[in-house]
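Reading through the structure tokens given below for one structure.
Note that this complex is displayed minus one protein chain, with the remaining chains in position.
Each chain carries a letter (A, B and C) given by its place in the written order, and its residues are counted from 1.
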Amino acid sequence: MNPKEVKAILQAMVATDTNELTLETPDYKLSVRRAAAVQQQIAQPLAVAATQEQDVPPQTRAQTAEPQQQTPAEKPAASDCPGCQEITAPIVGTFYRKPAPDAEPFVNVGDRVEKGQVVCIIEAMKLFNEIESEVSGVIKKILVEDGEPVEYGQPLFLVEPA
Amino acid sequence: MNPKEVKAILQAMVATDTNELTLETPDYKLSVRRAAAVQQQIAQPLAVAATQEQDVPPQTRAQTAEPQQQTPAEKPAASDCPGCQEITAPIVGTFYRKPAPDAEPFVNVGDRVEKGQVVCIIEAMKLFNEIESEVSGVIKKILVEDGEPVEYGQPLFLVEPA
Amino acid sequence: MFKKVLIANRGEIALRIVRAARELGVRSVVVHSEADADSLPVLLADEAICIGPASAQQSYLNIPNILSAAIISGADAIHPGYGFLAENAQFAEMIAEHGVTFIGPTPENMRMLGDKATARRIAREAGVPVVPGTDALESVAEALAAAAQIGYPVILKASAGGGGRGMRVVHTPDGLENAVLQAKEEARAAFGNPEIYLEKYVEEPKHVEVQVLGDGKKVVHLWERDCSIQRRHQKLLEEAPSTLPQEVRRGLTGAAVKLAKHINYQSAGTLEFLVDREGNYYFIEMNTRIQVEHPVTEMITGVDLVAEQFRIAAGEGLRLKQKDIISRGHAIEARINAEDPDRNFRPSIGKVETVLWPGGTGVRVDSHLYTGYEIPSHYDSLLGKVIVWAEDRQAAIKRMQRALGEAVVDGPGLKTTIPFHKKVLDNAFFRRGAIYTNFIARRMSE
Partner (left out) sequence: MFKKVLIANRGEIALRIVRAARELGVRSVVVHSEADADSLPVLLADEAICIGPASAQQSYLNIPNILSAAIISGADAIHPGYGFLAENAQFAEMIAEHGVTFIGPTPENMRMLGDKATARRIAREAGVPVVPGTDALESVAEALAAAAQIGYPVILKASAGGGGRGMRVVHTPDGLENAVLQAKEEARAAFGNPEIYLEKYVEEPKHVEVQVLGDGKKVVHLWERDCSIQRRHQKLLEEAPSTLPQEVRRGLTGAAVKLAKHINYQSAGTLEFLVDREGNYYFIEMNTRIQVEHPVTEMITGVDLVAEQFRIAAGEGLRLKQKDIISRGHAIEARINAEDPDRNFRPSIGKVETVLWPGGTGVRVDSHLYTGYEIPSHYDSLLGKVIVWAEDRQAAIKRMQRALGEAVVDGPGLKTTIPFHKKVLDNAFFRRGAIYTNFIARRMSE
């Protein structure tokens, strides 16, 4: 915890019109109360860092690296769909939406999926691994193009639970 | 946690119109309240920093140097005498309170001095340089022992202007 | 040369390999766990792929995900660093099946040297001395006969044992019978197996290792390192060359080359020896990988060992000739671990708020730290290595003292081994080279 981080939190509080804040972690406890105390909320200093990341073009990444200000994976924010849950890649490999090149996709945007239903395939080491949804709900967004490589933990779908 | 960091936090609080802040970590606890822009209170952090500093014997300074947390010259705070002005060393050399070993000191605590009055001698390169007061007032404190070396800008006397 | 290398490691060695790749014009892909997502090698690599959660078992040891990462990124080689999969022959074979080159020894090399018993056999075949000893003892009489032949003191070890347990040193024939009976009993109690064997007890040995490079045909050595400063078999401070007499250095390095040639060794490897006070040396084992302490060898020879690993794996052959590899001056490496030397080297984690590494003449730093880095709790505690070179050992000691004196690695609650290294460097026994594997236990504990 450093002043910049505290400042970021305070600015975040102003920006979010937050009046009181309590933050406890194994390392520290932070509580803040602003002017007319009403609400209590936890700020998101991580969002600040994420914005800076987008300014760095990937190809010049090594040259301009400023470790302190970077966050690792360029995960699409789930915020375009509040309340949505992500289905993430449990293994590294190539993402396929269809069981075969000439088949229909497992799921499309707007489809309802049940927990345990196969939503895509990830090919790894010449094996096709069926990936099941961890949640029941409606597919709101498909975050990866057919045939694209995916890393561990990469968000694949946004699902609105229902 | 150092004063700069506390200052950064306080400035951030002012800028964000924050009234109270408590910060606890394994190393320090910080609590600040800015009730209606009157009270301002700083908890232990300064004392912590100061203590660490004192634990460092001068000869091992290089080994433990943490540039960010050190202040350059250990200048005695003028704060023991609010409103006082310092007479500082304009040259590097050895400080003498008397014109000759068997003479009386130029000034003693409690003496009134006039601007331009000689208050001490600094010996540099075998020359005795008379140092004049830059202010009229009463000598409240003599900060350097007779015969001690002084560096440029080092406070020698505290004078209460009158 | 390769087009793209996947680096299946983390921390300072991953960064070391990224650097070598960049200098060779090879693109780098660093695979990493979620806990290492904002680590320096990940940020400095050309590409990075997350391969699993923090647990090493599910990330750095996750062969399917690492192999998939190689395939989706189009890497034509994998450098395993040290630890993790570096000495896993099966991994090397699997990636070869997918057309990806393993930057390291052949699977056969690894298998031959993978267990100590086989390595001992190979050493004997090659005519390289090993610690004299027996197979499982059948009787006390056999123990007495063997000890008489080997010479006292001897040590009794449990065949199923390890980590120093169930060992018993015997100095005279009088004590041997009792010791054998007790050691068998202890072995049965501790490991459920009473089998024991006997070995010559090498008293106060130096741990000296020889760096070799081979291309499957030719082998050269790059002189030796003294790694006697160990705590519980963990090396803390290493130097090159050793303070051994020239004829012992020649003997050791010659033996190392002989053994490595015998198995057509390929890539960088290290042969570890125990050296007793008389200068007798005994081969213990070979590490078939780049080692943490490789920079001291680079400093005295001017050879970039990791770049040579790349060249050999790429089939360029060994371009170094033995006569051109000159041991020049003296180098020392201090491992800076996040451990508290005052509390039995307990690991210390947290956020690094201040980093100021030393610089100037003859100082090299290999570290993945930066200001603001959070040390993850899932992996080993190595934060970086400070390496110095100077014209001789005394000058190198002074330079290391100077370098560590200006180093700052600080954060809330963070402790490092820097103060411990300063004490070692200040120790009179260390300074005159009186270092043996028991140095820390004997000279540094008060």
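What we mean here is this: a contact is a pair of C-beta atoms (placed from the backbone, for glycine too) under 8 Å apart; a residue touches a chain by one contact, two chains touch by 3 or more.
Here the structure is a predicted model, which means the values were calculated and not measured.
Only one of C:G151, C:G317 or C:G360 touches the absent chain when the whole complex is considered: C:G360.
When the missing chain is restored to the complex, the residue among C:D38, C:E224 or C:E298 that touches it is C:E298.
Among the residues C:R328, C:K351 or C:K422, only C:R328 touches the chain that is left out of the figure.
Although one chain is not displayed, its contacts with chain C can still be listed: residues 15-16, 19-20, 22-25, 44, 295, 298, 302, 304, 306, 328-329, 354-357, 359-367, 370-371, 389-391, 395, 398-399, 401-402, 405-406. For chain B, the list of residues touching the undisplayed chain reads 59, 61-62, 65, 67-68, 70-73, 91-94, 124-125, 149-154.
Quick note on the criterion: only the chains that are shown with their structure count from here on.
Once the centre of each chain is set as its mean CA position, chain B and chain C turn out to be 52 Å apart. Taking each chain's centre as the mean of its C-alpha atoms, chain A lies 39 Å from chain C.
For chain A, residues touching at least two other chains, in rising order: 2, 27.
Within chain C, residues 412 each touch two or more of the remaining chains.
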